[in-house]
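Step one of this worksheet: look at the structure below.
Only a portion of the chains appears, each positioned as in the full assembly.
So that you can tell them apart, the chains are marked A and B in the order they are listed, and the count of residues begins at 1 in each.
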Amino acid sequence: MERPRHQGMAKNTYMRWRLPLVCLLWEVAMIVLFGVFVRFSPEADAHWEEEKHEMNLTSDMENDFYFRYPSFQDVHVMIFVGFGFLMTFLKRYGFGAVGFNFLLAAFGIQWALLMQGWFHSFKSGKILIGVENLINADFCVGSVCIAFGAILGKTSPIQLLVMTLFQVTLFAVNEYILLNLLHVKDAGGSMTIHTFGAYFGLTVTRILYRPNLEQSKDKQGSVYHSDLFAMIGTLYLWMYWPSFNSAISDHGDAQHRAAINTYCSLAACVLTTMAFSSMLQKKGKLDMVHIQNATLAGGVAVGTSAEMMLTPYGSLIVGFICGIVSTVGYVYLTPFLESKLHIQDTCGIHNLHAMPGLIGGIVGAITAAAATEDVYGKEGFIKAFDFTGMYQTRTPSVQGGFQAAGIVVSLLMAFAGGAIVG
Amino acid sequence: MERPRHQGMAKNTYMRWRLPLVCLLWEVAMIVLFGVFVRFSPEADAHWEEEKHEMNLTSDMENDFYFRYPSFQDVHVMIFVGFGFLMTFLKRYGFGAVGFNFLLAAFGIQWALLMQGWFHSFKSGKILIGVENLINADFCVGSVCIAFGAILGKTSPIQLLVMTLFQVTLFAVNEYILLNLLHVKDAGGSMTIHTFGAYFGLTVTRILYRPNLEQSKDKQGSVYHSDLFAMIGTLYLWMYWPSFNSAISDHGDAQHRAAINTYCSLAACVLTTMAFSSMLQKKGKLDMVHIQNATLAGGVAVGTSAEMMLTPYGSLIVGFICGIVSTVGYVYLTPFLESKLHIQDTCGIHNLHAMPGLIGGIVGAITAAAATEDVYGKEGFIKAFDFTGMYQTRTPSVQGGFQAAGIVVSLLMAFAGGAIVG
């Protein structure tokens, strides 16, 4: 008996050979590159048993795995279930959104391990990977998922894979410029993930503008159950965002603080989203699209500053503002972008990622510039901003300036990259 | 192009201004109060780097974050996805249940951080928050979600927010009386969360009794997919309940034990629920409502005792009994409460939270009264019940008495509070 088959994905007959060929060739390339370059980091290598003695570690708990693995799994859920299901609100693209998100993310993480590895974990000719690399690969792919939200329904799987390849590459370059050359802090990726990913996607969708897409508008209608599926995506993103922003922060207080700040910001964001959604709608109804998206803006906007001493009330203020900005964006800005600037932003990523990402970059720059030894403590101050080695003499205000430069670089990279790919 | 909008929430035209105003005003009040009172706990503050030296901590792993964060995230999922989706079984309230649960929980956790902070984490004029506070805030809001289950479909969002404000306040007072004044153990909240929350909600729904609600009965019908969505809620509550009951237990063996006891109790509860569901139905069919709810009673009923030496078979016995009590409650008690006592219990929280919560309080009192130094070990005995300082001389039987008093206090607070709010 043949299994029943329900085909919901793109029906391009050319795909029959092109998609398989691209997938297989790329996977073979990955295997070859991994074979040449990728090995385990010392903490994942069987030699660790000896290394422990050399480093005088008394407990297996000191392995970075235990500091980061729970956060890694939360981030993993955000990328595959969170972003995947968030996009199911469209009546016709439900399965396609989840399925293509799955495909591009699975491909993207492999390429990200390589690209980020060459820039950050390259030692004597090998990329040494551990759990932090897995998180960073997921982060990198997260920025592709964001961009995917803008072009959902407009591209073939092949085009998506090509976009993934380029975006991951540019992401790694941009990240390298920010974190290594500018020595900028961005643990939750307001700049590297959200600002970069969103403006990249918006540039691509601008170039792919198709006026006749207007006609297939009914395809974009949502149905009742689609909204509940999308809500699964929303809630997993919302709940796990504290893990996202704390996943690669320094061990100890920084991870702890990042989770608390994010929790506070997100809680405030829900209230202002509901308030403005109700206020801006006829008859005061709440709009599901706002609840599914704008409630998350608070997490995006503390991405840079969550691990700093932003304080809980500072986080509430950021969340307060972002719920408003994001909801207002959905009501007024998205239609404007479409009609005047010909930017068809299917999932409204400009409101959820682009603007809150920019705000996040700015909040990060201000928080860094306002840092004092009094607030952080002498040692905490140095540790929080890595003011060691060649950065020993950098002052908070200079750090703030570099943080601001990081925003500009991310924007430029996104526009340039998006234009090329588009 | 305007985004498609699908409005499923309440349509009160007055809401247009009232909901936004209430949300914005309250959020501003939160920001002011957080600004005045809330700071990071030492383990989340950048000064921790120095504190570590003073406390001779050799590892970042000693930060409470690593002991509790994975459990926190599980609890977070229970509150937002678990309780939210559990209530989607109603055909018409699906999105409303998830959305309003989201709103009240996001508001409630902020107020809970303040209220619980003033009672438990107040030092030199400031509330110092860490991951344990986040868990406690989620717990507190959990009791509101429980009460929400009784009045689902009967209140406007504004009324819900007002109820949340009052219930969180009373929760914190009740918790203070139990944990601090009576020195009672209740890590999984059989009394403070479930008994209090459920009887609070039942009192409110009794006062809100509307006979004509009967007519809109068809609204309460469930549909096939609603049942699968509700099952997502059920399963996440069921799977993560071991984290719920162990989240704020003492580090080490207590957390370990609490998880095991809860795991055992829940497993037994599934079998007796299925047995009685099948037995009490015509033709032996299984009732989805029972499977979605009564299977969880075993987690509620070991809330107080899970961290004690309840032993795995003790847990099985508790789960065994609660599956029966809860299922029988759905079949006989809920119709009786409605027809005779005019208590419309939409989600049947009397069967899932009220009765199992009471059983949990009683089991906790018995387990505490039966404790011996032989079973706990000399040091373990003192640590498990905090028999230090002014409680140095308290005996297990006295502790059992105080535990029982805790049940009574929780009940009285719930009735009084529910009557005022209703």
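What we mean here is this: a contact is a pair of C-beta atoms (placed from the backbone, for glycine too) under 8 Å apart; a residue touches a chain by one contact, two chains touch by 3 or more.
Not measured: the values here are computed from a predicted model.
Visitor: One sequence, 2 chains in place: how many copies belong to the entire complex?
Guide: 3
Everything below uses one rule, namely that only the chains that are shown with their structure count from here on.
Visitor: Compute the distance, rounded to whole Å, between the mean C-alpha positions of subunit A and subunit B.
Guide: 32
Visitor: Under the touch definition given earlier, write down the residues of subunit A that touch subunit B in their complex.
Guide: 59, 61-62, 66-67, 70-71, 74, 214, 217, 220-225, 227-228, 231-232, 235-236, 238-240, 242-243, 251-257, 259-260, 263-264, 266-268, 270-272, 274-276, 278-279, 281, 283-289, 291, 295, 309, 311-313, 316-317, 320, 330, 334-335, 338-339, 344, 348, 375-381, 383-384
Visitor: Quick check on the complex: what are the subunit B residues that touch subunit A?
Guide: For subunit B paired with subunit A, touching residues are 1-17, 19-21, 23-24, 26-28, 30-31, 34-35, 38-40, 43-50, 52, 59-61, 63-66, 69-70, 73, 76-77, 80-81, 84, 88, 94-95, 98-99, 102-103, 106-107, 109-110, 113, 129-131, 134, 157, 225, 229, 232.
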